[in-house]
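For reference, the structure I am asking about is given below.
The chains shown are only part of the set, and none of them has been moved.
In order of appearance the chains are A and B, and numbering begins at 1 in each one.
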């Protein structure tokens, strides 16, 4: 059983955070909210999302699992006007999702969850450095790095106490240093890893510019990015595997 | 003789309502206003437009007929800034239209009306059901139906007294019911017809979201859509032939 009412904005944020990595996903409809975990086909980027029942106008579920085509549901949510509510109801018999927006009913065929790539186990890493910054600083870094390279280095200078971003192109370079003053928070530790820019660009698309984003970093280790949405009732964690430093 | 001054907005609305169906049209320049009737090449969609002399700042005509390239005249009207007036004057000798916008003169070659597809006779149908709704509800219906199908069913439930929209895709369906409360007006009668969505999408492009649109409907009969523009001094009627229900 699943029946819920949610703002179109919250539904769209949820879907967008996942669709930057995968086209289809499984959604766990637990009693206290929904959960999505997914990994991209190359096993490089993962997302772990939870949206509490508190984020909904009303929410009833008893532990089901559904599979959805993300862009299809994003298009439906996109038809709602600002502030409109979306009503979702699972038809157990037909295995279709009934979606209602101000009288308009959309019957969405679900995807068999077994046909969707297996959900990843998000490793529980204890990373030595932690940086808290605004989404707009991630956006700036990614946009600038993209002008010169396909890769980006993120690190923390343990001695000087700053977070840095590096991108080296054939002729041009980009470098950004953010000290404790520029950041919301900084816990230094040895951290320096190279990442594929494409994945960070995709994740950046989903991160609101005014979100408070926590980065957890290590030396040639995966990076974890966390941020909240839906006024704190939603949480997204991205994890991205490092590239081996080729130089 | 034809000489008139009209707001760029009214001129653009007039042309846009016709250009969604045809590229060229004949304009009847009558004493009390202008008239355009046109049918698309496949004989499926028709438009009948009248714009009263009252819609103009000044208007003088004595019954001429001109042929125009719609997109060309739309581009010219589009050069005007918001609120600017467009002056139109027919040069009888050269058969060109002199168009002036704040000192800028554009001399537009007209098209021989005889070379333009014949104007349709708009059949005088007595359709049993009538629905009056806002343009935005047509827009919602067409946008949603387009996500699942190339066809759309419009009908009235005679017993339950509501207007409905249906679109059935291979896996997903769209359904909208609007009762008397949701509508501006409803006169029930037996009505249920299938239409090609492409035509309705084109007509929808010309219908302002805040326009009051009257639909006349029957059972496997053409639909008529009327709405006013230019503060009521302009009237557009679209007529669309039904598709045979294949199922």
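Here are a few things to note about the model shown:
We take it that a contact is a pair of C-beta atoms (placed from the backbone, for glycine too) under 8 Å apart; a residue touches a chain by one contact, two chains touch by 3 or more.
Predicted model, so just to flag it, every value in this text is computed and none were measured.
For this homomeric complex the structure file specifies 3 copies in total, of which 2 are displayed in place.
By definition in this document, only the chains that are shown with their structure count from here on.
Rotation angle, subunit A onto subunit B, C-alpha superposition: 120 degrees, expressed as a multiple of 5.
Centroid to centroid, with C-alpha atoms defining each point, subunit A and subunit B lie 45 Å apart.
By the touch criterion stated above, subunit B contacts subunit A in their complex at residues 140-141, 143-144, 147-148, 171-178, 182. The part of subunit A that touches subunit B in the complex is made up of residues 72, 75-76, 79, 103-109.
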